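Following this message is one structure expressed as structure tokens.
Here is chain A:
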Amino acid sequence: GDGGNDGGSGGDEAGGTMVFGTSSDPVSMDGAYVSDGESLRVVRQLFETLVTTEPGGTEIVPLLAKEWESSEDGTSWTFTLQEGVKFHDGTDFNAEAVCANFDRWYNFKGVQQSASVSYYWQTVFSGYAKNEDPALGTSLYKDCQAQDGKAVINLTSASASFLSGLALASFSIASPEALTKYEADKVTGTGEEPRFEGTFGTQNPVGTGPFKLETYEPNNRLVLARFDDYWGDKSKLDKVIFKPIADGPARRQALEAGEIQGYDLVDPADLGALEGAGFQIVERPAFNVGYVGFNTAKKPFDNIKIRQAVAHALNRQALVTAKYPPGAEVAKQFMPPSLFGYASDVPEYEYSVEKAKALIAESGVANPTIEFWYPTGVSRPYMPDPVANFQAFSADLTAAGFTVVPKSAPWNPDYLNAVDTGGTGMRLLGWTGDFGDPDNFVGTFFRTKQTAWGPLEESIYTDLEAARQEPDEAKRTSLYEAANKKIMEFLPGVPYVHTKPALAFAKGVEGYVPSPVSIEDFSKVSLSS
Partner candidate 1 sequence: MSLLEIRDLKVHFPIKKGILLERTVGHVRAVDGVDLSVEKGRTLGVVGESGCGKSTLGRAVLQLEPITEGSVVFDGTDLSTLGARDLRAMRERMQMVFQDPLASLDPRQSVASVLAEPLRTHGHKGDHGKRVRELLDLVGLPSTAANRYPHEFSGGQRQRVGIARAIALSPELIIADEPVSALDVSIQAQVVNLLEELQERLGLTYVVIAHDLAVVRHISDDIAVMYLGAVVEVAPSDGLYDDPLHPYTRSLLSAIPIPDPEVEDSRERILLRGDIPSAAAPPPGCRFHTRCPWRQPTRCHDEVPLLREPEGVVGHTVACHWAEQVRSGELQPITSEVSLMVDAAPSGVSATAAD
Partner candidate 2 sequence: MTRVQEQVDAIPGRGQGAAPLLEVRDLRVTFKSRGRRPVKAVDGVSLDVAPGATVGIVGESGSGKSVTSLAALGLLGKRGVEISGSVKFDGDDLLNMPEDELRAVRGKEIAMVFQDPMSSLNPVLTIGRQITEILERHRGLKGQDARDQAAELLLSVGIGDAVRRLKSFPHQLSGGMRQRVMIAMALACQPRLLIADEPTTALDVTISAQILELLRSLVVDSQTALVLITHDLGVVAGLCDQVHVMYSGRIVESAPRRALFANPQHPYTTGLLASVPRLDQPRGVPLLPIPGSPSDTLPWVDGCAFAPRCTRRVPESVGCPPALLPLEGSEPSHLVRCVNPVPEDHT
Partner candidate 3 sequence: MSLSQGVEAVESADSSAAGPPEEAAGGLWRDAFRRLRHNPTAILGAALVTIFVLVAIFAPLLAPYDPKVADLSQIRPGDFPGPSREHLLGLDSQGRDELSRIIYGARYSLLIGVVSLAVGATLGVILGLIAGAFGGWVDSLVMRLVDIMLSIPGLLLAIGIAALLGRSLKSVMIAIAVVNVPVFARLLRGSMLAQRRSDYALAARSLGVTRSRIVLQHVFPNSLGPVIVQATLALATAIIDAAGLAFLGLGSPDPSIPEWGRMLAETNSLLATEPLLALWPGLAIVLSVLGFYLLGEALREALDPKLRR
């Protein structure tokens, strides 16, 4: 195909335009309001965070902050900032701007405090200046001071995951002037409809990133152009265009037809054929886990024997071989092996129908019936085709003597809702890490009591909370190893896969560095013809 470069502005050799197929438009380009991958991908190109991860890894490296240090007790962090950085609107980036952004998030009100709006703030900082929902905890954030061109952020307590959390695109530093000018905080009235009236997130995102927004035609295209006053290495591409194509097979066909030069989340079934046709496959390091989750509050999952029987009944290896790309591995615990805290000696539940049957017999549950949920209308790195996973597991369970009642719902909102309200006895789900900390995996699942999982052994909660607060790296590692063992003994679910999600690119696309946490920079990409 030849479609991609037509009409691009670039005459210079290094330039050109890359069209990238996305599954949807960004919800907003205001990082503080979004948590979905498609939005964050765009935010990443327009904005920058204080720190980021090393390319292709999870180690924290400087970005807008040149360097940083924390106080002894870990509650005060001083960031030394890059100099000479300008926002797209020409205003200066400085410590005041950093503090303005943190204070903005901290002071979110009303609908802004909704978990679906400021999810990552809640994940990392728990609460706000004035919590409107009593369920929210005390905020980790205390205040921010601009001192001699440095930004000092004070926390209410120590947090081991604070720094890695700051690499999230949700904590992108935006131009305070633009935030005001384009009414980023104008979410109409408290108690009225949550209308994002301002145009900051839709038409006027102003950050310091290597690209600035050129045009955004929802549903058609989102065009980013090189920011020529960028403080670092300027983008090699003239433009990046994100083109929304919701349908998976349609994305693949668009790449084959040359209408796009790349797309994310390639269906494993397509990998071989695409590679054979000369397309480049780029794999992200495995940084996810797919699992079958139980709600231990529901029968028969309150019975450990039943949980174990399920674990033995599932032929995880067969599924992974048949349905996942080469390189995917069977998961043994709820976090990927590359992360510290991964325990080498957790209890394992090998595939054995006999054992499963024996355990069922031991459990005392006659003719165990399982409501088994799977989502529709979704494809996730850890389950590219939930229906296939469901069918394979469902057949395994039936073979072991379970009666399976199939249940399904559209991913958003019905399925997630059913999961969160504890309605799903057994479910297919998974998790992709946001940042390189075990707390982002096991902590998210099991540190607090959640309706979705039902009651776990109490010590799991306390152990994970202690591990999160532990500032010493080595101690943390062993605490998490111990926790992982405990979790796999209790068996709140059966993790079954860590997979390497793949992107596909046309020939000639170079320099795309896949990242386990999807912190991927389009400005490094170049096109050769």
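Candidate entries met the following condition: all candidates are chains of the complex that A comes from, given by their letters.
We take it that contacts are C-beta pairs under 8 Å (C-beta built on N, C-alpha and C of every residue); 3 or more make two chains touch, one makes a residue touch a chain; residues count from 1.
It should be emphasised that the depicted structure is a prediction, and the values quoted were computed from it without experimental measurement.
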Touching candidate - 1, 2 or 3 - for chain A as found in this complex: 3
Residues of chain A touching candidate 3 in the complex: 248-249, 252-253, 256, 267-273, 315, 318-319, 321-325, 376-377, 387-388, 390-392, 394-395, 406-410
